[in-house]
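Every protein chain but one is kept in place in this view of the complex.
Right after this comes chain A.
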Amino acid sequence: MTTALDALGTRGFLLGRWPWRAAVYLLSSLATASAAAGALCLLCLPWLVLVAESFSDRTGPAAVLLALGALTFGLGGPLVALPLAGLERRRLRLVDPRPVTSGHRRPSAPGLDSWVRTRYTEAATWRELGYVVLLGTVVLAACGSVVVFAVLAGALLTSPLLIGGGAVSVGFLTVSTLGESVWGALAGLGMVAALAYLGTLVAGLHGMLARTLLQGDQLVEVARSRARLVDAFEAERRRIERDLHDGAQQRLVSLTLRLGLARLDLPPDSPAAQQLADAHDQAKLLMAELREFIHGIRPQVLTERGLPAALGELADRSAVPVTVHSALRGRLPGSVEGTAYFVASEALANAAKHSAATAVEIDVRLERGSLLLEVRDDGHGGADPLRGTGLTGLADRVAVLDGRMVLSSPAGGPTIVRVELPCPSE
């Protein structure tokens, strides 16, 4: 989603909707900023009195006024900031359509008492008060300047119409003849264009300020929960693998063993012996299939001995000769190991199936907090992520861990698949 600031650099900006949205935002900012300024003046009244007194050389109870000011500001500030911040968050949509949520917590218990305790002790409230102070001062001044600039531009632009009523004065310029007014109108036109940029810039910066100070930490939460989901997924794979291994697989082995023993008790040429032999063979086949299936869920060697051992085993099983270079020591998070293993496994399968490779090298190491995995084959290249879903599926799996996958596969080879996975070291 684009924001007002993003739109500034795009083509067709002047004719699009963003200058108008910025204008609406700026004008309404003028209203809320004035309200903020007014409220701030009331809150800081004791301090203002103190300042006024110091100018008029009258000595008053300075300490009392200071303390009184702090009290009204500290107690009344949040009461002003809370509703104003809520309004500002809704208004932010004009220049920044990305969703924004407040950082406020829900009070732990109903009732005014708990509400006050929650609101006055959370950082979000005081960030909002800070925003209101900036709104009533800096933002108000900036918006005011833009409005003044707009009035000047408007006056110059309309000077040919206004000239009938005598000379028109715009700032230092005075337009007194019709000829001058034409030049004035042209200059006014340029100023309007500049105004569109200036106004959008001010509105965009204001929006950025509002988002920084008024937003809760919702985006961080989303990323964390995604990582949790991946971890939960990996844990579930391990649990399924374990359950199958300790349950179904063991029972199947013991069943097949019993069938094998039973065969010994039957005369080899009896019809029953033939039936039993068939059953025994089928059970053995099922055992082999179940083993492969469990291996596919999550190889036991990966669970027990980690990534380098699992890659070594992968190399052993590969039809194409594979060399593994590993510079890893110790274990990595399960989700990282799992993803790296499956990328290597898929890349190997691709190399064997499509590339006519005769040798594959796998490099794996830790570098600057990331796991780097590179699979290189000497095949004929030409792998295209746009065809089929294998490579994009892998890239998706990598992206879930905030990693990235790059592919180089020119026609004629070689093919290189490289994956970087962020890997927080314990």
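Definition applied: a residue touches a chain if its C-beta (ideal position, glycine included) is under 8 Å from a C-beta of that chain, and two chains touch if they have at least 3 such contacts; residues count from 1.
What we mean here is this: contacts and distances are computed from a predicted model.
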Report the protein name recorded by UniProt for the chain absent from the figure; options are "DNA-binding NarL/FixJ family response regulator", "Branched-chain amino acid ABC transporter permease", "Oxidoreductase" or "1-acyl-sn-glycerol-3-phosphate acyltransferase". "DNA-binding NarL/FixJ family response regulator"
Among the options A:104, A:127, A:237 or A:295, the absent chain makes contact with A:295
Any idea which of A:64, A:232, A:257 or A:356 touches the chain not displayed? A:257
Out of A:211, A:237, A:284 or A:354, only one touches the absent chain, namely A:284
For chain A, which residues lie in contact with the unshown chain of the complex? 242, 245-246, 249-251, 253-254, 256-261, 263-264, 280, 283-284, 287-288, 291, 295, 300-301, 304-305, 309, 312-313, 315-317, 321
